[in-house]
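Quick one: the structure is below, questions incoming.
A single protein chain has been omitted from the complex, and every remaining protein chain is retained in its original position.
To keep things simple, chains are lettered A and B as they appear, and every chain counts its residues starting from 1.
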Amino acid sequence: MKTRFQGLSGLSWLSLALLISWLILPLIPLALWSVSRSWFFPDILPSSYSLRAWSYVFSTTSEVLPALGQTALIALGATCISVIIGVPAGRALGLYQFRGKAVIEILILAPMIVPGIAVALGLHVVFLKLGLAGSAIGVMIVHLIPTLPYMVLVMSGVFSNYNPAAEAQARSLGASPLQAFYYVTLPAILPGLMIGSLFTFLVSWSQYILTLLIGGGRVVTLPLLLFNFASAGRNDITGAISMIYILPGVLLLLVAARYLTGRNGNLEGMHRI
Amino acid sequence: MLSPALLIVCGLFIGGLALGFVGSLGYMPLIGQETFNLDAYRQILLSERFLLSFLLTFHIAFTSTVIASLLALGAALILRQSFLGRSVINFLFQINLTVPHLVGAVGILYLFSQSGVFARLAYEFSLISKPSEFPAMIFDPLAIGIIMQYVWKEIPFIGLILLANMQTIGRDYEAVAQSLGASRWQSFRHVLLPLLMPGLLTSGMIVFAFTFGAYEIPALLGQNYPAALPVLAYQAFTDVDLNARPEALAMAMIIALLSAVMIYGYARFTRRYIRK
Partner (left out) sequence: MSDLALEHLTKIYPGSETPAVEGVSLNVESGSLTALLGPSACGKSTILKMIAGLLTPTSGDIRFAGSSVLKQPPQSRDAVMVFQDHLLFPYLTVGENVGFGLKMRVQAKAKINRAVGEILELVQLSGLEQRKPSELSGGQQQRVALARALILRPRILLLDEPFSNLDESLRLEMQTLLKSLHAEMKTTMLFVTHDQEEAITLADKIALLLSGRLRQYDIPQNLYNHPKDREVAQFFGARNFISGRVEAGKFDCPLGQIVLPENAPADGRLLTIRPENIVIGSNASSDNSFPATIASKKFLGSQTRLELDATGQELTVLLSPNIAESLQAGTEIIIQLPRQSLWVLP
């Protein structure tokens, strides 16, 4: 397809400019607050700036760094489990036709659509009994509800573009099943797997209500902290935490925006972020 | 290959729903309740608090889904054209896709609260003389702030799905329509729109289900009474009075039921779309 620049009409440019400003706008006061010292009504811009909020955020006494670590660990754990369990499932759904596939697809899809609160309220009792409520492990497990289906969906998209004949070829050339996976399958699915994992990480990274309910306030992740500072009116610290909190997503988007085409399943689960 | 995944999905997801359902029927061995009844449903359905909350939540979900869908459609129509700087614009269009809802909610709070950026601008232009004169858009009965947050967040989501659909559809159908005498508007109305409908409906359903059940946004931007349904459910669930739990679970079931309807619609439309 040749690149053609037909140009846009003035009206289109105007609407586009308005739209993009609207999409960027809410992030601006957050960034400004994070570096403000005082910013009282009715000043349009802060009257003085300081890095107070940032030094608080990075100080060893604040709970921000532990929360950051906690959030990352939980997201990492949920992603790893999702990869280990989700890749074979994605392969089955992407490559093979079998009876009841449609039902399974809906079963995988449903947890991505049904809001977390509807599920987590019921789970709470069991997690309490198992001693998982209030623990990071419990939070990680409950994060699997959105992350695992997301991984399965992404991987089934990856596998539907994958030709398993290459594995058979490797096996006939003397590779063991493990070797065939390592040398043939893995290189083929790796780009999709990487991108899918990063987005899965982000899905866990953004969970709020699941963490709040199962963590019971004892597992403090970044979003919980953010919520608390926001409702307590500490706008400067809220701003700084927000900036840290959105960083992985923005970085990921820089690398992986072109994979969000809606054709490989990456996009469908984005609303859970 | 599927069984571990199915086990976890069934265990956590179906299990959670089933336990919630049982609990909503009043079965709570923890406090010695071992009978089933519909008291919780009866109670919430008769309470004004719940009904107002349900209506508010429906209003939030419906309004934000419709507005986001329309704006996303417009955005996709512009963005599918080729123009200079398109890749930059495309990136900016996607940027809040990976920004968590909560951050967007805080951003909206700082923009639209009565001491927010827009209130300050209004003061600057002498439209208001003190913060309280700025129209309430946060903690307000119409949930304007919440809706703005969802619209902000969901435009790129729906927009990208529509763009992907448009790419699959191509421009040939519209070319045929024009060649057959359709004006630009007619070829949009009678050709592109019907072809996009499945994508529009399915993404709308995902967004509706999400906005109906999200907790943190209305918890941060919403008023206390009536509160959005997930907020009300959470409050009831964490109530010191354990007797409120069945009601919380009943509300969770109502949220789940509504999303089940959305999933049904989603499955139907994707199926139809694939068959073509």
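Methods note: a contact is a pair of C-beta atoms (placed from the backbone, for glycine too) under 8 Å apart; a residue touches a chain by one contact, two chains touch by 3 or more.
Everything quoted here is computed from the prediction, not taken from an experiment.
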item	value
Of B:19, B:119 or B:191, the residue in touch with the unshown chain	B:191
Touch criterion as defined above, residue of B:178, B:238 or B:270 at the omitted chain	B:178
Those residues of subunit B which, in the complete complex, touch the missing chain	172-173, 175-184, 186, 190-191, 194-195, 197, 275-276
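The criterion applied here is as follows: only the chains that are shown with their structure count from here on.
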item	value
Between subunit A and subunit B, centroid-to-centroid distance (C-alpha), Å	17
Subunit B residues touching subunit A - in the complex, by the definition given at the top	1-2, 4-6, 8-10, 12-23, 30, 71, 74-75, 78-79, 81-84, 89-111, 115-117, 119-121, 123-124, 131, 149, 152-157, 160-161, 163-165, 167-168, 205-207, 209-210, 212-216, 219-220, 230, 233-234, 237, 248-249, 252-253, 255-256, 259-260, 262-263, 266-267, 271
Contact set on subunit A toward subunit B in their complex	3-8, 12, 15-16, 19-20, 22-30, 33, 41-44, 85-86, 88-89, 91-93, 102, 104, 106-111, 113-126, 141-142, 144-145, 148-149, 152, 202, 205-206, 208-209, 212-213, 223, 226-227, 230-231, 235, 238, 242, 245-246, 248-250, 252-254, 257, 260-263, 267-268, 270-273
